[in-house]
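All protein chains of the complex are present and in place, except for one that has been dropped.
And then chain A:
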Amino acid sequence: MEELDAEPPLMVVPGADPVARQLCFAWGPAEVLVCETLFGRRGTGEGGPSASRVFVVRKDQDIYIQTLRKLFNESHGIFIGLQRSEEELVGKSRKAQLVQVSKNYRSVIRACMEDMHQAACKFVSILSAMELIWNLCEILFVEAAAAGPLLLRLLDWVRLHVCDVDNMVREVLSSENPSKHKLFWNLGNTQTLTEMELKWQHWHEECQRYLQDGTFASNSHMESICKILLGDEDAILEKKELMTTWYHFLVTRLLYSHPTVKPMELRFYAQSSMDLFLGGESSPEPLDTILMAAFEFEMHQVIKECSIALSNWWFVAHLTDLLDHCKLLQSHNLYFGSNMREFLLLEYASGLFSHHSLWQLGVDYFDHCPEYGRVYLELHIERIPLNTEQKALKVLRICEQRQMHEQVRSICKIMAMKALRNNRLGSALSWSIRAKDAAFATLISDRFLKDYCERGCFSDLDLIDNLGPSMLLSDRLTFLGKYREFHRLYGEKRFSEAAKLLLMLMTAHIAPCSFWMTLLTDALPLLEQKEVVFSAEQTYELMRCLEDLTAGKSDKQKFQVDDVETMKVEMLRLALARNLARVIVKEGTLEGS
């Protein structure tokens, strides 16, 4: 187990009883339940105050902030686009593509900041910090700006984020040699780095000469400007109050002393700038540490510090993913061998699952985690409350698309049970068929049959009529389907087919014994048709069935003579005998003709 390198944050449960209480807990799908208790089960466990309370502690509260949802939704689209983007592009075009993705993420952050600003939400400053960090990472890592353009980018970066940055620049532009400055500002497009350096050197020397000649001696203001232009640190530091931050100071310094700074040199200037600016008065804040790590090109450090400082995984997950696409991250081995990108995406997506609709975004993130995405999805998707049929169907579709058969079966079983508890037999049956749950299908079929016996009609006819091959899932279900078919045939007056089916249900033992009496009773109207329906052989079969039934009964139910039952049996015997008589005559007469 890795050692913790920082003291973990202590979270006080508000309102928990002081002194005598201890805390026990349990995991929910997305939260921790904490309740006051006293451990130590001695005897009856009496003693101590009687009331104790339960608290629900959630880790990912950010999910519930309305405006952040826009961030999650829009960045999801960018993320998916990135995963599917053209890997074939190489070199400059690929880099340009990645820079564009980075800019897109930033514009989403800015859009959210706009909304939050309107709503005066406290998150604005956090988003602002996020955008600041991301922007710097874009310049240094994604775009990997080279010496020359690097400073320009940094200038833009500072300008974008600091309110009154332009004071210094305005002063510069109002000075005596604007043309020389224009030269400086026009670099990048037409000039090579060396050309630019030479020009800058030349200008720098000229400025120095002016200063030494005492040209500005009469005007202390102009003199200090000249010193600043020459990159004199002390002079710049004197104007400290105009610069809000050490990185503003850093960029200013670089502008006047090392405009062609190389990326790898940044770390030295950054460190000294921070030291000079803070001057030992204040210690670095988390944001400062993160930016410093970026200037030092310590990507892993940036990610780690951001993970600690920020309250949710959104930032580190998306940034790390982008850096991974830039092929900048070495595989950093964690406990179970997963890489950092995947780890962060898994954590972020897991957090989304605690939300009633954002979980759908989480699915896509899991899809793009090759090692554990699938199993995490399996574990989380089962915990989504299936409040409505539509939601259940949505979840099912996701599982079916990914061949998650176990989850499909589990969800169908849950829905079947729910439907049964609410007495929606048709729904319960279709769910158990979908779950291929034979036992449940049998149970529900029995309920249907019971209903029929009590009410004399079937519910959910559509479903039963169209069972098709799924009828074979369970014997009882098959019987239900066939029995309904019998009724249909009877209704369509296809009596001989109906008769054949009815008999088959008993002789092939598809019908449970408990149902035979009902079937035989159903045979009565067929026996009493004007036209003879049952053949002699069939009639003998029916008689045999009746005898089997009554023989079986008489042993067990000697003392339970049911008048209605006896009457039914008598009626059947009579009807069968009559039918037999008629059919013998008919068959005897028609024979040979």
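Keep this in mind: contacts are C-beta pairs under 8 Å (C-beta built on N, C-alpha and C of every residue); 3 or more make two chains touch, one makes a residue touch a chain; residues count from 1.
Here is the rule we go by: contacts and distances are computed from a predicted model.
One chain of the complex is hidden; its UniProt record names it "Protein SEC13 homolog", one of "DNA helicase", "Response regulatory domain-containing protein", "Protein SEC13 homolog" or "DNA topoisomerase (ATP-hydrolyzing)".
The residue from A:383, A:450, A:544 or A:578 that touches the chain not shown here is A:383. Here one chain is not drawn; of A:140, A:211 or A:473, the residue touching it is A:473. Only one of A:438, A:543 or A:569 touches the chain withheld from this view, namely A:438. Contact with the undisplayed chain is limited, among A:76, A:161, A:227 or A:413, to A:413. On the side of chain A, touch with the chain left out of the figure occurs at residues 1-6, 8-19, 21-39, 41, 44-46, 48-50, 52, 54, 56-57, 59, 304, 307-308, 334-336, 338, 340, 343, 346-347, 350, 372, 374-376, 379-380, 382-386, 405-406, 410, 413-414, 416-417, 421, 436-439, 473-474.
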